[in-house]
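With one protein chain removed, the remaining protein chains of the complex are shown where they sit.
By letter and in written order, the chains are A and B; residue numbering begins at 1 in each of them.
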Amino acid sequence: MTLPFAIIAGLTVGSAVAAMSLRNMVHCALSLVLTFAGLAGLYLQLNAEFVGLTQILVYVGAVSILIVFAILLTRSTEPKDEPSTVTPWVGISVAVGAFLTMALAVLASPVGKRIAAPAPEVSVKTLGQKLMTDYVLPLEVMALLLTAAMLGAVIIAMREKEGK
Amino acid sequence: MAELFAKLDALPVTLKHLLLGLLPGATPEWLVAVVSAVLSITPILAVFPLMFALTTVIERKGLGRIQNRIGPNRVGIPLTDIRLFGFGQFIADGIKSLIKEDVVPRAADKVVHFLAPIALLIPVLLTYSVLPFGKNMVPLDLPQTGLLFFFAVGASTELSVFMAGWSSRNKYSLLGAMRAIAQMVSYEIPLILSALTVVMIAGTLSLPGIVESQTELKFGFLYTWHLFTPWGLVGFFLFLTAAAAEANRTPFDLPEAESEIIAGYFTEYSGFKFAIFFLAEYLGLFAMCGLGITLFLGGWLPPVKLAPFTWVPSWCWFLGKLSALIVLFIWLRGTLPRLRTDQLMGFAWKFLLPMTLINLVVAALWHLSANSIPLVARWPLCFAMLAIPYWLLGRGFEAKFTKREYRFAN
Partner (left out) sequence: MLGTGILKGMVETAKNFAGSYHDPERLTTVEYPEQRIASKENARQFPFLVHDTEDPMKGLRCVACQICEKECPPQCIYIVKSKDKRADYKGQMQFYPATFDIDLSVCMSCQICVEVCPFESIKMDTEFELSNTDRFGGLLVNKHQLAKSNEHYRKIHPTEAAASDAALAVEVAKAQAKAKADVEAKAKAAAEAKTKAEAAAAAGPVGAPASAPAPKPSSPAAAPAA
């Protein structure tokens, strides 16, 4: 465990805990963004530049905005002073149980034993080539969906103006 | 002679190696890396904020001239009559913002309010790390993801704007932040799509690689800047428009429209925090210009490979092009009025987005027909394919915006 990893992991876990426990919803959202950024840092540390930067672009840049807008548009951001009525112990025990199950499954699986094998150097080019050859159908379906959504947005915007 | 110019060109790089060589032999590896990084960062931190400072004065002087007045021309060296044409102004402004009281509203969310300017300045400065300022002069070479890094880091400024606007507990701040986010999210799409054409043609996300892709020679002397292609010409102007909106420059400065919402998201900031917002805004603009230069204007390349042009060091070419673009933005600011919010959104979604999509298709056509159609026919063909949609889309806009009806005033 290297020092940068420790810092990033601590930041990620700490901000995730803060995202759960802070009372102010916007603070929670900002902490969650910090978690996203920490995850991106972990990806970068694993030499997955493309995934890490996409994580920043999509999660820090776009999803976070979506979250804060959702919070601002739906409810008051003022923290309420009322004490939490639900005791947290049930939730904690469920979370620990789930985590233990997953950890045991991961440890028992052969994934952990391949640590010594050198990680393949995945370049953006290979990613692109894979997407364009092996995974072309999912890519095209996604592209169609997104383009349709975008064109739909443009058409809705144009209709509204003409209707006036 | 040519050797001398080559040495001048490589001066910053040699200087850095010289300074690194001064380290004692027993220096640990990580310390060398840190010193090397610091040596790369220092010029950026010195040059671009200085450029910002000078730009503020030049902008005020230029806008003054455009508006038939003189502009600042008094502040020079204190206690003397030397006025330096007013170029001491930025030092006075800097001192003023440093020693001004830092007022934080009582209702403000203190922590977020404090963090917002920092969270804005850091990503903006980070974007400079992937820009190639000259030959072999890129602080952080990411051969796989250079451009993606730029956009990823640039996108995170939106959140800082939200933090500033929300934490101030001021309706104008929040309105400004909302406007800024809506604008930045909308214009990010045409920005990225117009940059994507270059990535598609160059076949790389690396910014030095994109500059390299423009080093081929046409007619034996003309560099193949992407600007010289029809899709590049259109793409550059689409990119500039989107970049102006991303950087909140006139005519897209709605998030800080003084006449409507005071100063937008940084209404409640004073003193040095305000200066940081100001600095971050201009540095963001410079970074966008730098990216535009790298993508379309051949980066640090001269326009032609002829004697007097090739003598000028590559970093001078970059800074020269950057200055020219800054002047263009100042000129635009002196000319154009501010858009309305609905016009702003309509422009992004109904004009810029279709144009960038068409541009992407035309770029692909340009690339694929490289061998089948001669250049003389290919250029006008591709240009017509862009000009006709431009004319059609533009006509729709003009029909909508030329005549304004007033319901009650008539």
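Everything below uses one rule, namely that contacts are C-beta pairs under 8 Å (C-beta built on N, C-alpha and C of every residue); 3 or more make two chains touch, one makes a residue touch a chain.
These numbers come from a predicted model, not from an experiment.
Novice: Let's see if you follow the contact definition: name the visible chains touching the chain that is missing.
Specialist: Within the full complex, the chain left out of view touches B.
Novice: Tell me which residue among B:104, B:126 or B:336 touches the hidden chain in the full complex.
Specialist: In the full complex, the listed residue that touches the missing chain is B:336.
Novice: Taking the entire complex into account, which one of B:35, B:66 or B:364 touches the absent chain?
Specialist: Touches the omitted chain: B:66.
Novice: With respect to the chain omitted from the figure, which of B:30, B:391 or B:408 is a touching residue?
Specialist: In the complete complex, the chain left out is touched by residue B:391.
Novice: Could you list which residues of subunit B touch the chain missing from the display?
Specialist: Residues 62, 65-70, 73, 331-332, 334-336, 351, 390-391, 393-395, 397-398 of subunit B touch the chain absent from view.
Going forward, only the chains that are shown with their structure count from here on.
Novice: Mind pulling up the subunit A residues that touch subunit B in the complex?
Specialist: Those residues of subunit A that touch subunit B are 24, 26-27, 30, 33, 37, 49-50, 53-54, 56-57, 60-62, 64-65, 68-69, 72, 77, 123-124, 150, 153-154, 157-158, 161.
Novice: Which bits of subunit B are touching subunit A when the two form their complex?
Specialist: Within the complex, subunit B touches subunit A at residues 109, 112, 142, 144-145, 148-149, 151-153, 155-156, 158-159, 162-163, 166, 181, 185, 188-189, 205, 345-346, 349-350, 353-354, 400.
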